[in-house]
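Only one protein chain is missing; all other protein chains are in place.
Coming up: chain A.
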């Protein structure tokens, strides 16, 4: 009997890696990709090696090394991570691999948890590495063993690109057999292939171009591209990846007779596109984000002299931004085919029309947790450096401090220290104090600090060390002395590391201790040169999980004068009653005590049992 399980897309992908015989799996956490390694590392029995690497470039190179040695490797990351790993990617396309290598890059159209919405299929075109684009969690799982096979057959890495709705979608998934006969590592010296000095690169580049024909032939007939011709239909629909299930539903809902080409690979299946062109007068192309398929369809139409009408986004009615969905597809079909618009308004991803319903809904943005130590750090930073200071920040939970006035820039992972340095070197005279998390510091912040110290930037670097990679789901990092699998390892000391890079001022302080923290920040501000303050306090979620229980706090209404000093912290556990003009503390309090230390009227105290 076939086994079916209800699974998260990323868990299905992890299962696909196991079924395909993955042997070395590396990655850096990033929503929506993180649960793939989380699942593999959490398995009780493993016949593969799995690691959280310190960044995506490192992760990709670890997987590349494994594949050069002849085994089956995987690297995982989110789309922006591939920018970090783009350097090895572009040259790895030249060397190719000996075993198999799958580069999993999870895209996030609509920026659910990201700073941009870039389309990884462009990297596939750019690097000439083939790309697979699943439309359901089931297909995502099934594509993994296939990806290993073609990677090995064609001796090229393969990009595998799920999107948020695949990675964080759930579905019933039919399991397959697990591959057992895996190759052993056996690196064979081959200078022409593995050493990309100019002489050899000039040999490999034409090989890579030559390989494209084989890649296309292989993918053209893969099960991921499906053409259903509808006899006599003048409309052809082409849809790729996740957009193919939305387009399919829209076609069914609108009752349209159309030929349908579902695309799941890049390069795109040219023969199937030609066949569809010969059988349709109009082709409508649904794909999320960039017009990657559409460009190819237009090129093929030009080559074949086809006068088929091509409707997409260059320009056209299909949006080039954000996720697509059934409503968008149905509306486009209705408009293009003159069916009259559906009565369902398009879900444009914009908020509900509150005006229509008389009551105004309060915004509910994601916020830092009750008791989060970042809130205390930001409070002290603002107090010491002043409202007019510049606070470049970085990517992590602390970015949620955007309301607190201490997140003035967020560019990319590790971009806080470097942006701060640039502002100082530009002649900025306002005080500059940047913030970066522990995991982000290990990722690419370290290089920025080294650069700041070396080039004498007079800035303060605050490492908000909550001893985990919190935002993506509490993955371990080198500062924690713990591996992906939970095994103990060397604990890298941030203080020693910063001193080793030459920082003249490095101090660690508990941000809950507001007075001490203020004293340390004042010294750091006065220091001429690059100063480093490490504010260390365990993430409140981890603290709770590890059994730390602090007594909650309460506010004595008789003593509260309604000054709102505690309210301005922005802690979800503190509420303010506009009628009584008193603050109070709700059930969410985790007992950090920061508000108590702030209150000048001794109105706040620990709850006595």
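Operating definition for what follows: a residue touches a chain if its C-beta (ideal position, glycine included) is under 8 Å from a C-beta of that chain, and two chains touch if they have at least 3 such contacts; residues count from 1.
FYI, contacts and distances are computed from a predicted model.
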So one subunit is absent here. Using its UniProt record, which name fits best from "CbaC protein", "Cytochrome c oxidase subunit 1", "Carbon monoxide dehydrogenase subunit G" or "Indolepyruvate ferredoxin oxidoreductase subunit beta"? "Indolepyruvate ferredoxin oxidoreductase subunit beta"
Which of A:380, A:397 or A:434 sits in contact with the chain that's absent? A:397
From A:364, A:528, A:549 or A:608, residue that would touch the chain that is not displayed: A:364
Could you tell which one of A:98, A:168 or A:525 touches the chain left off the display? A:168
Of A:42, A:316 or A:570, the residue in touch with the unshown chain: A:570
In the full complex, which residues of chain A touch the absent chain? 4-6, 8, 31-32, 112-113, 136, 165, 168-172, 242, 245-246, 248-249, 252-253, 325-327, 330, 343-347, 351-352, 357-369, 397, 400, 403, 471-473, 564, 567-568, 570-572, 574-576, 578
